[in-house]
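Have a look at the structure that comes next, please.
For this view, one protein chain was removed and the others were kept in their places.
First chain written, first letter: the chains are A, B and C, and each begins at residue 1.
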Amino acid sequence: MLALRQAPEGIARAEAADSTSALAGLGEVGDALNQALRRILFLPEQASTFAARVDQLHYFELGLMSGIAAVLGCAGIWFAFRYRRRAEGERTPRVVAPLWLELGIAGGLLGLFLFWWLIGYRQYLHAKVAPAGALEVYVTGKQWMWEFAYPRGRNSQGVLFVPAGRPVKLLVTSRDVIHSFYVPAFRIKQDAVPGRYTTIWFQARTAGAYRVFCTELCGVGHSRMWGKVVALAPGDFERWLAGWNPDAADLRRLGIDLDGVLPGDVPADEEEADLAREGQRVAAVRGCLRCHTVDGTPYIGPTWRGLYGSVETMTTGERVFVDEAYITESMMDPLARIVAGYPADMPSYQGLISAPETAAIIEYMKTLWGPVPPDSVAPPPPGGVPR
Amino acid sequence: MSTVEVVVPLSRPAGDSYLEVPRGFRSWLVTTDHKRIGVIFLFATSAALVLGGVFALLLRAELLTPGRTIVGPLAYNRFFTLHGVIMVWLFMIPSIPSAFGNFLLPIMLGAKDVAFPRLNRASVYVYAAGAVIVLSGLVLGGADTGWTFYPPYSGRTPTSVAPIALGVFVLGISTIMTAINFIVTTHTLRAEGMGWMRMPLFVWTIYATSIIQLLATPVLGMALLLVALDHAFRLGVFDPTVGGDPILYQHLFWFYSHPAVYIMILPAMGVVSEVVCTFARKNPFSYTAIVVATLGIAFVGFLTWGHHMFVAGMSELDVGIFGALSMFVAIFSAIKVFTWVGTLYRGSISLDAPLLYLYEFLFLFGVGGMSGVALASPSLDVHWHDTYFVVAHFHFVMVGGTITAWLAALHYWFPKMFGRHYPQRVAALGTLLVFMGFLGTFVPQFLLGNAGMPRRYYDYPPEYQALHVLSTMGSWALGGGLLLTAVYLVAALRGGRRAGTNPWGSRSFEWDTPSPPPQHNFTEQPVIARGPYDYAREEG
Amino acid sequence: MTETETHLQAHFADLAKQTHAARFGMWTFLGSEVLFFGSLFALYASYRAEYGDAFSRAVRHTDLLLGSANTAILITASFLVALAVGELRAGSDRRAAALLLAGAALGVAFMALKGIEYAHHFRDGIYPGVHYRYAALPEEGAKIFFTLYYLMTGLHALHVVGGIVLLLALAWMARRGRFTARWHTPAELGGLYWHLVDVVWIFLWPAFYLLH
Partner (left out) sequence: MTREARRVWITWIVLLLLAGLTFALSFIPSDPFATPVALGIAMVKAVLVVAVFMEFLDARATPRLAFVVSLLLAAILTTLATVDVLTRRVPALPPG
């Protein structure tokens, strides 16, 4: 089986040489055509070496198929007009397709499709097999956020810092359910499977900030599980690796617009924002924050950060969604269902809290969304790295 | 648009059709008559289409604005799961085979009934039981895992995954029953003189679909059974904390689900073959090509499931194998499209509603099929997988393909099933509205997918909003078009003009019996002396 | 009325066609059963490829004696039912009923041994899925092995129970003389189902008891 395992490396290595894209060969005209087609098709910018090549295959397939479709469409419409029914009960000649026509169409199309498969598969291998000496970064998906761990112990949350112009190999895994690391601008995607490492690599062409999406359904927070890739010039990246923590202003000086990539936190409209602030005040006044922290560190009661919408296992083993109903029940009758691993000594607030205050607290808990500070660097997946 | 009105005096009083004899509601409950079972399935699956459509409109309404529009993220996840489950298993899979297949297969073969009438009745009861279990899951709040139920999330979420998974398992049993019935009927109950190459093409596609249903559904049953056990008793075969491998679930699930998309499209292709030959009054451009392509799809369709897992962490070797095999299955669909367009050549074409739907089918299924071939090349799939490009692709093939063909079948066989005509002009308007609504809904989704908008997203960056608003407005037009079709068809059930035996002047065998047909299909046992499509002039 | 009229259904031309249709329907149903179990065998093969040595260690912890006894029981039960169908063709209903009853009895014996085996496993703490508590084999490969063991032998046991009920019904029909030399299709179809249950066990036995 070893031979089968190494085969992809062989193909990819031989093929990595000609990474110049076909259109680029045409120089100025090719580039203008490439940008025009990209804009028409709503494709994001081609920020990685891989992106330009994939788009060429995209234009090639799209163009040829539109041609075939146009020919077929016109033939269909022309027949509808040319052979419209002129008289009732009109008889038609018996026309049977010659075998060579059917086989010709089948053979021609099969050859074309297999040719596309060949290009597509070679590009796929090119994307999957990282060149030697690529920077390895561990990507861990966790329910609704991304964590990144670097070889020399540096780690970061939500933002993947990479050197522009150098290949970066990602070893992707997940701590709970299946996620999928997707950078549209690099045209790469790789599922994060819990219990295993899966790999993909890219090389950012220029410095810049690009958005990251999760594309495998992973629960309530799936549509907010966003991240960012920041490509720095190699010098800046070394400074970052050494411990420099740039904020948005520093990056803007480097020409990288960090905030423009993705909208901010949950765009709570005005009325919801006031309710959340009111909820924070009520939680402080009522003494909830004496047992429940809001920054993710475990304490007497479960922390409220990232609690709303998550799944908690009760002492009875029953699994419950932390939604409005469960939070209200926990306030009014806390001993009914206790989260496993916590003492059952929360006082009941029945009659002490009015309904609007309860709603305010829930609204406040909804804003405690997003990254839970990690208790440690991204640990290897459960069961260690497979043999 | 010239309306075909072959004035044929009513061959016999409408009193003794299968609709009237035997009388009474109770007789419908215990009927083993394949025509009544077909009509029961038609109304049941139409109700499922309406319910699934309601969830679709809710989804599109929620996506009008980024962030919360009408519901929260949890409810949105439940809506698209229920939209998927109801549409796929309660409507798409049974719609054409169980409704039109049940009604037409025995008549087209010249048989009195299907091979096992009691098994046929049981399949109705099992379908009803499965539907009730799935809807009980709906009432309990519905699952939020998507219709794919991927573990480990399907094992962890407290939403009601188990009832819906078991409900679909029971629906699978009903599908296998129907499949066994149709396979045996096609083999043993053909009328005298009907060789395999003289069967109508619709029978071929129902036969091929039954083979796929028979051999693929058990694997789905096992996959969903394991999901239900994992969810209820944490009996995790795919649970990574116990050492399980979630990708193996995907192998089992897609081993069923790719042939399942051929279960959905093959009957639609059968309807298209029938409609194109009747309304162009011409023999099919190549009968053998369509038959070979049908069987090719049925068998090669079982080998290509891996192209759903290119980025799932499958080995590169498998990606290569599945990619190449997927290209083979694509040429069979392409051959069929070429043959249908070829059939129109030198025909005598009358643009009735079924043929308008046929043109829609050719265009939409063409685009859907081609986007499928593009998706099958591995490097493009890395970008497109699980984005709105995939959503647009399979809606082009399922809605643009199967539902358009289902509407064409509904209009084409409406006179035969109910003995009434639908209003021609309103029907033409309906086809236009459905076509415009469809394009408005799903063309923007191709562009959203290119732009990188992931699938199953409740909230999205503001740049995508313009396309989402366009898509939502398109969905209203599509919903309106389908509603209009439902209204005038139900009205025509009672108020439509009476239809003669052969209103379209078709040479296919089901048009030899009166419409609506008597209880035992034929006044006298038919002997087949000609092919089903010989419209040719004597001198050829 | 002659022999055929009583059993011939309206829409079939003659009894031979009807019997062929029934057998054909049964074989297609067996095809779907093959794939139903086949998907579990696919899981077993894939997990054996991933956890090779853990599986071979776990196989030593299953009860070889009970498994082998069950193999002999099912082969014999299958043999008895095959004889019974032969007897029906020869027209002796009583002997066929006795053989069918014996087959059902062996099925019950199979379930008894299977119950004992499960009890032993539960005593050792071997439970499926996350409830696995067996100290001797802590690694994950064993957890998956025993989860698959319970799933596959459990599903097979359910099919054996179904088979027992079927054989009892057929024995009752044979005793009441419902079958004749020319028409005994239900017995044939019941026999086909019972033999398939035996074939599935023929592959389960090495998978869980022998391949170490």
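Operating definition for what follows: a contact is a pair of C-beta atoms (placed from the backbone, for glycine too) under 8 Å apart; a residue touches a chain by one contact, two chains touch by 3 or more.
Note that this is a predicted model, so its numbers are computed, not measured.
Student: Check the options B:I321, B:V426, B:V469 or B:L484 and report the residue that touches the missing chain.
Tutor: Answering carefully, the residue with contact to the hidden chain is B:I321.
Student: Going by the touch rule given at the top, which residues of chain B touch the chain that is not shown?
Tutor: On the chain B side, contact with the omitted chain comes from 183, 187, 211, 214-215, 219, 245, 247-248, 251-252, 255, 302-303, 306, 313-318, 321-322.
Student: If the missing chain were put back, which residues of chain C would it touch?
Tutor: 20, 23-24, 26-28, 30-32, 34-35, 38-39, 41-43, 45-47, 49-50, 64, 68, 71-72, 75-76, 78-79, 81-83, 86, 89-90, 191-192, 195-196, 198-199, 202-203, 205-206, 209-212
Please note the rule applied: only the chains that are shown with their structure count from here on.
Student: In angstrom, rounded to a whole number, how far apart do the mean CA points of chain A and chain C lie?
Tutor: Here chain A and chain C have centroids separated by 47 Å.
Student: Roughly how many whole angstrom separate the Cα centroids of chain A and chain B?
Tutor: Taking the average C-alpha coordinate of chain A and of chain B, the gap between them is 32 Å.
Student: Compute the distance, rounded to whole Å, between the mean C-alpha positions of chain B and chain C.
Tutor: Here chain B and chain C have centroids separated by 35 Å.
Student: For chain C, give me the residues that contact two or more of the other chains.
Tutor: Residues 140.
Student: Which chain A residues touch at least two other chains?
Tutor: Residue numbers touching two or more other chains: 383.
Student: Can you name the residues of chain C that touch chain B in the complex?
Tutor: That would be residues 9-12, 17, 20-21, 24-25, 28-29, 31-33, 35-36, 38-40, 42-43, 46-47, 50-51, 128-132, 139-141, 143-144, 147-148, 150-151 of chain C.
Student: Touching residues of chain B toward chain C in the complex: what are they?
Tutor: Interface residues on the chain B side: 111-113, 115-117, 119, 176, 179-181, 183-184, 187-189, 214-219, 221-223, 226, 229-230, 233-237, 239, 241-245, 248, 251-252, 255.
Student: Which chain B residues qualify as touching chain A in the complex?
Tutor: Answer in residue numbers: 2, 4, 6, 66-67, 73-74, 77, 144-146, 150, 152-153, 156-159, 240-241, 243-247, 280-283, 285-287, 289, 310-313, 316-317, 319-320, 323-324, 326-328, 330-331, 334-335, 337-339, 341-342, 344-351, 359, 362-363, 366-367, 370, 373-374, 376-383, 385-387, 447-448, 450-452, 454-462, 467, 505, 534-537, 540.
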